[in-house]
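Dropping the structure in here first, questions after.
Every protein chain but one is kept in place in this view of the complex.
In this document, chain identifiers A and B correspond to the written order of the chains, with residue numbering beginning at 1 in each.
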Amino acid sequence: MTQPGTTGLIFNEPELWDKSREGRCGISIPRSDVPRADLDPALTGDAPELPQLSELDVVRHFVRLSQWNFSIDSGMYPLGSCTMKYNPKTNEVQAARKGFAAAHPLAGDEFSQGALKLMYELEQLLGEITGFPAVTLQPAAGAHGEFTGMLMIHAWHAKQGKQRSKILVPDTAHGTNPASASLCGYKSVNIKSGPKGILEPATVAEAMDEDTAGIMITNPNTLGLFEDNIKEVCDIVHAKGGLVYGDGANMNAVMGIIKPGELGIDVLHLNLHKTFSTPHGGGGPGSGPVAVVKDLIPFLPVPRVQKENDTYSFITNCPDSIGRMHTFYGHFGVMVKAFAYILSMGGDGLKRASQLAVLNANYIKESLKTTLDLPYDRPCMHECVFTDKGVQEYHISTMDMAKRLLDYGFHPPTVYFPLVVNAAFMVEPTETESKDDIDQFIEAVKAIVKEAASDPDKLKSAPYLPKVTRLDEVTAARKPCLKG
Amino acid sequence: MKSIEELNFPSDVKYTDDHEWAKVEGDLVSVGISDYAQDQLGEIVFVEMPEIGDSFGQGDEFGSVESVKAVSEIFLPISGEIVEVNSELEDAPELVNTDCYNKGWLVKIKPQDLSEMDSLKDQAAYLEMLKG
Partner (left out) sequence: MRYLPHTRQDIDQMLAVTGHADLNQLFETIPDSAKTKTELNLPDALSEWDLNAQMEELASQNTACRSYTCLMGAGSYDHHIPAIVPYLISRSEFMTAYTPYQPEVSQGTLQGIYEFQTMITALLGMDIATASHYDGGTALAECALIALRKSKKANKIAVSSLIHPAHRHIMKTYLGPSGYEIVEIPADKNGLTDVAAFKAMDGIAGVAVQSPNFLGNIEDLGSFRACADEKNCLFISSFTEALAHGLLKSPGYFGADLVAGEGQSLGMSKSFGGPGLGLLAGTRKMMRNLPGRFVGKTMDSKGRRGYVLTLATREQHIRREKASSNICSNNGLNAMTAAVYMAAAGKNGIREIARLNHDKAVYLKNMLVGAGFESVYNSAFFNEFVVKAPAGFADKRRELAEKHNLFAGVPLESYYPDMADHYLFCATETVSRQAMDLLAKEVQS
């Protein structure tokens, strides 16, 4: 089978300022039609030392840079926990419509009905998908949503008259979970998952007490396993007066299958840039809506969108609200894309997407479980986690296999996460990868494991085809050079 | 990572369960991390130090040692006041990797109660712990 990775002509490109020539300018300066009005020279400084380039200089520079990147549009990107599914192009067209892109956030409700209606309807759609009565779209990313959710839990406990000091966090949690909790002053209590890779009710019961604000659960968890005992765990936490935070980063596995709001979860964040197909942009912008049960509605951030007689407006008069999380209403441009995606898929389409995402992951798990070590051999959800145990005898690590995959033309899976297994190799194919592409990926992994035995040195200095080879991260951290 | 046999554990220092070492030098006690600790962490890129004059109890966290992808807190073997920090590590944190018992020392303290040294492990006891 021919693998996608090959060589091709790319270009060297210096840093911007090396191309700078005094006097060049790459933008069109509008003709002035008003008199010059000089500011007091005591207030003005020198012009900032930005590079001076022509328009074509800038275009070539960034086109060349872009060609050094791997992206979903160029190949399979099976990063576990990241849901790197195809980002539909029509979504970009929708967000770029003048009525949305040029809208000023303070134009006033009556001049912004389209934007308000879109936000209101997206809240309804996400509420239906997750099984919650209310949603805020304000958080700007998943971690921001977590913080929003934890602030609501904090505010709820305060309203009950007694604040609590701890929060339970399973060992499979994303690092953002404990970090978000500590922003609310909660001390994280680590909960170990059981031998099946999921939470045991007994462990939770033992740790849960009346000084514990609740639990943060990712379901499906970061091992790609469904937390079978979720309802029991929720009951245990509720019985002690705690609340359940759901990390919905992995919602792509279960749309139309479960609704977290029906299981006892009280607050759930979603990642529009994962489950709902908006592009990750090399690190954002994301969007992290938060859905809540009825009791938590008063605590949602302001402003909230309200509908009355087919007219939409922002309301801020919510005395129990945690406050504001974003300067305006969140990442509206990202919301438009997710809205377009949901409308394009429909309910059946979303369920189908989850089914196929789970099918793809199980297919990879079954196809590779004799090639790679699989610490938890049970049906998985949208992702599966292997380790490097089988190749350790050749002194080959997960990192070496990951780097070698690049030469085959695949982005590596997530590596060394979750921490609950040693040297994890975490594959999330998503539903938009075809069987053909997945078969190619499987062949590549098999070939690499063979190479590990036959030519381990080759793996240790991989990759060979990208623009650069392995980078010296130690010197980068010891002697940080953060600007040119 | 190396095997225990390949690592160096001098007999003139005492060890903690968290892999720090302490050595009495006149009125002061020098503190660092053991060869095992530096080997586990890998290439060290930064050491976060306390300020001179800070006081800590035995077992208190007084700083951290960082590699590219890990942070490890460091705990003071015995109570005391920080009187000196190894400023060479600012520019050369790798000294902790290459020479952890000498040039790679971390802090010197004025001990509060030197008898706390007795609660630490000697070379044999530390080796026994490592071999488990």
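Note that contacts are C-beta pairs under 8 Å (C-beta built on N, C-alpha and C of every residue); 3 or more make two chains touch, one makes a residue touch a chain.
All values derive from a computational prediction rather than experimental measurement.
The residue touching the chain not shown here, chosen from A:K307, A:H326 or A:K389, is A:H326.
Across A:A143, A:L168 or A:I217, the residue that sits in touch with the chain not pictured is A:A143. Only one of A:Q67, A:S313 or A:T371 touches the chain withheld from this view, namely A:Q67. One chain is missing from the display, and on subunit B it is touched by residues 45-46, 48, 66-71.
Definition applied: only the chains that are shown with their structure count from here on.
With centres set at the average Cα position, the gap from subunit A to subunit B is 39 Å. Taken together, the subunit A residues at the contact with subunit B in this complex read 416, 473-474, 477-478.
Interface of subunit B with subunit A (complex): residues 43, 45-46, 66, 68-69, 93-94.
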